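Report on one structure; see the data block that follows.
All protein chains of the complex are present and in place, except for one that has been dropped.
Here is chain A:
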Amino acid sequence: MSVDPNAVTQGFPSPPAHGSPHPARYLVPVFAAGLVAVGLGVYGKAHDPAGTSFNLAGFSSTGAVKSWLGTGAFAFAVVQFVTALAMYGRLPGVRSAPWMPGLHRWSGRIAFLLAVPVAVHCLYALGYQTFDTRVMWHSLLGCFFFGAFTAKMLLLRHERLPGWLLPLVGGAVFAGLAVVWVTSALWFFRTFGVTT
């Protein structure tokens, strides 16, 4: 890839198209991510858990609703992971196709929107808890997930990021959600059976 250093750059007042971008541009996503994660945690800790909230028709319990929503979110997250690997050419024998970025974006959106109601219920009804290991990790990584997701979304708005950054943040988001899912929905299904 050769870049003409004297080429006219349009629409990018600063920084110019060469070299590494100014680190300050990461401050906003990092700051927003921290704010979201810590804010959720503080809300979960400070807010008096209501113990209850609305339920969806057709499910036996909020636990079941949340487990299925969470499982849906995680399934779309797996799609995310696979399409990301394919787009970066890390999936042997699979090449990026033109429809992949669209699939990646939309599966991500759906996963996120499925996770939001679950998180709302968690934080509204149960709060941030640390009374056993599973619960502690779930609370911690639940907050981390939304923080990391915020960072990922805000980073996507920038162009010319270092190549490793998005996979790293995306991987953190995925890993966070995976642990959150294992400590909640998987635990629920193993404890109470796969019920609706």
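The rule we apply is simple: a contact is a pair of C-beta atoms (placed from the backbone, for glycine too) under 8 Å apart; a residue touches a chain by one contact, two chains touch by 3 or more; residues count from 1.
Convention: contacts and distances are computed from a predicted model.
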item: Candidate names "Iron complex outermembrane receptor protein", "Cytochrome-c oxidase", "Serine/threonine protein kinase" or "ABC transporter substrate-binding protein"; UniProt protein name, chain not shown; value: "Serine/threonine protein kinase"
item: Which of A:M100, A:M153 or A:V179 contacts the chain that the document leaves out; value: A:M153
item: Touching the absent chain when the full complex is considered, from A:P49, A:G72 or A:G171; value: A:P49
item: Hidden-chain contact residue, picked from the options A:A37, A:M87 or A:C122; value: A:C122
item: Contact footprint on chain A, counting only the chain that is left out; value: 11, 48-55, 60-64, 66-67, 105, 108-109, 112-113, 116-117, 119-122, 124-127, 129, 131-132, 134-135, 138-139, 142, 150, 152-154, 156-158, 183-185, 187-188, 191-192
